[in-house]
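Structure in structure tokens, see below.
All protein chains of the complex are present and in place, except for one that has been dropped.
For clarity, chains are labelled A and B in written order, and residue numbers in each chain start from 1.
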Amino acid sequence: MTFDAIGIAGTSLTVHRKWLDAIADNLANANTAAPTSGPAFRARYIEAQAGPGTSGVYVAGVREGDAAGRLVFEPDNPLADAEGYVRYPDIDLSEQMGSLIMAQRGYQANAQVVDRARTMYESALQIGRSS
Amino acid sequence: MLDSVTSAALTSALDGLSRRQRAIADNIANVNTPGYHAQRVQFEEALAASVQDGDGRATATTSLSAEPTRTNGNNVNLDTETMSNIDTVLRFQFATQALNAQFTGLRSALRTS
Partner (left out) sequence: MSIAPIGPVGPAIGAVASPAAQGATGTGGDFAQSLTGAVDDLQQLQSTSNQLAVQAVTGNLDDIHSAVIAATRAQVTLEVAAAVRNKGIDAFNEIMRMQA
């Protein structure tokens, strides 16, 4: 590939954006209650894998969180069952916030790689140009 | 004149630096991938030895870094990669400039007005 480094960084930008989307979704639904008859909201965890050779990174799969969730006693909740329990998703907020920062940092680092690679390729295009 | 040791050395350096840039891009792309080990590209020593022998051509070799990993098996150090990236870009710019000077010198000698 001609402008390889930019393509490689591009694959990582995609992966980190998907990661960011998953985390945003998890945080938005962290307090979504569900009746005990069905599953709780299942958090999504992106699994990344390195491509063969030097082809960057891609999403190998999406792992879903625990369907059982946490049983919380809330008799006033309209979704509560006969004993007064509701299901909440099993999402660790601090862990998700940590992942959010890592995803953002990874995205920024790869955006910088694109910029530096562009500088390099532009300089290569100047070889032999008569002044 | 155009195939001198210097020209060959500068061209080999450009090849090596370009491979290094790709390796760095791959490392930074996989900064959060579990189990990934950073790639390292070497060519400086081979190039210096080749210049000593009067040839000037050298191919770059890639290897995996054996630095300690984090808990998820990844051993990419973002600061090292960033520094290396900036260094590579600057070296590349210098090498293209030096290679350019070879051609420009010939051109100005040819100019007769």
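The criterion applied here is as follows: contacts are C-beta pairs under 8 Å (C-beta built on N, C-alpha and C of every residue); 3 or more make two chains touch, one makes a residue touch a chain.
None of the values given here were measured: they were computed from a predicted structure.
Shown chains touched by the missing chain in the whole complex: B. Here the missing chain is touched by one residue of B:T6, B:T69 or B:T82, and it is B:T6. Interface residues of subunit B facing the missing partner chain: 4-6, 9-10, 13, 44-45, 47-48, 51, 56, 90-91, 94-95, 97-98, 101, 104-105, 108-109, 111-113.
Throughout what follows, only the chains that are shown with their structure count from here on.
Centre-to-centre separation between subunit A and subunit B, using Cα means, comes to 32 Å. If you check the complex, the residues on subunit B that touch subunit A are 14, 18, 21-26, 28-34, 36, 39, 78, 81-82, 85-86, 88-89, 92-93, 96, 99-100, 103-104, 107. In the complex of the two chains, the subunit A residues touching subunit B come out as 4-6, 8-9, 11-12, 15-16, 19, 47-50, 54-57, 102-103, 105-106, 109-110, 112-113, 116-117, 119-120, 123-124, 126-131.
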